[in-house]
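A single protein chain has been removed from this complex, and every other one stays in its place.
Each chain carries a letter (A and B) given by its place in the written order, and its residues are counted from 1.
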Amino acid sequence: MRQASTILSIDTPGRGFTDITRAMAEWVAQAGIEEGLLTLLCRHTSASLLIQENAAREVRVDLAAWLDRLAPEGAHYMHDDEGPDDMPAHLKATLTGVNLQIPVIDGGMALGTWQGIYLAEHRQKPHRREIAVHLIGA
Amino acid sequence: MRQASTILSIDTPGRGFTDITRAMAEWVAQAGIEEGLLTLLCRHTSASLLIQENAAREVRVDLAAWLDRLAPEGAHYMHDDEGPDDMPAHLKATLTGVNLQIPVIDGGMALGTWQGIYLAEHRQKPHRREIAVHLIGA
Partner (left out) sequence: MRQASTILSIDTPGRGFTDITRAMAEWVAQAGIEEGLLTLLCRHTSASLLIQENAAREVRVDLAAWLDRLAPEGAHYMHDDEGPDDMPAHLKATLTGVNLQIPVIDGGMALGTWQGIYLAEHRQKPHRREIAVHLIGA
């Protein structure tokens, strides 16, 4: 049984979803684990991680619009030190979550055919985001 | 330290919650792990996994109605290729999440007394769903 871990840095272009599926697949492949467990932790409170549809781009457009409706910008937040998009970003990160776990089976991530791994940036401006990555297996 | 993993297939009867607690408990028991970590990944983007109340059926009825209010069907989605229940299903799966992790202690899942594990089907029609399952421990 072995482990591998790293801190991955990803530059986001501002609000939206960055596909990190290939980056994670390559990292798992070079670790040489046939069976195991991959864990991701987004080290921020206004960005998050999710697994969603990787084919139809419209799903991510609708998802962003829906998050905006559930956590709109506005004057009713106490916390607005960093601007009107700050508190909504914390709420969207809470809803989607900062953790993902993916079993590794037969040397690859056991994702479904239509599943992609996304880093969700909830702030308007570009940010450098860090993801703690851990893999255990054999 | 050992590992076990599998892909579990589950037929859902359409929209609603399928209790998979017993199936998971049996799979953990036959693996013979006394202490470890169980991980589940739902391999779909319009179905999801959650842990909720296993006694009062009304909780699941209220939960389904609440998800309908937060992610209603309607004409305001760009993505509707597969019907009006498709995009709301992606949103509900995002809110509830596709991952669960359950510590195994003293040979069994360390769930609370009132906790059950549910596969949530968010599409109207029955589907065959797959869950990637991973267990590590000793």
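Definition applied: contacts are C-beta pairs under 8 Å (C-beta built on N, C-alpha and C of every residue); 3 or more make two chains touch, one makes a residue touch a chain.
Everything numeric here is computed off the predicted structure, so don't read it as measured data.
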| item | value |
| --- | --- |
| Among B:4, B:42 or B:95, the residue in touch with the chain that has been omitted | B:95 |
| Missing-chain contacts mapped onto chain A | 1, 3, 5, 7, 37, 39, 41-45, 70-71, 76-79, 81, 87, 90-91, 93-95, 97-99, 101, 130, 132-134, 136 |
| Residues of chain B in contact with the chain not shown | 1, 35-37, 50-53, 56, 58-59, 61-63, 65-66, 70, 95-97, 99-105, 110-115, 136-138 |
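Please note the rule applied: only the chains that are shown with their structure count from here on.
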| item | value |
| --- | --- |
| Chain centre separation (chain A, chain B; CA means) in Å | 20 |
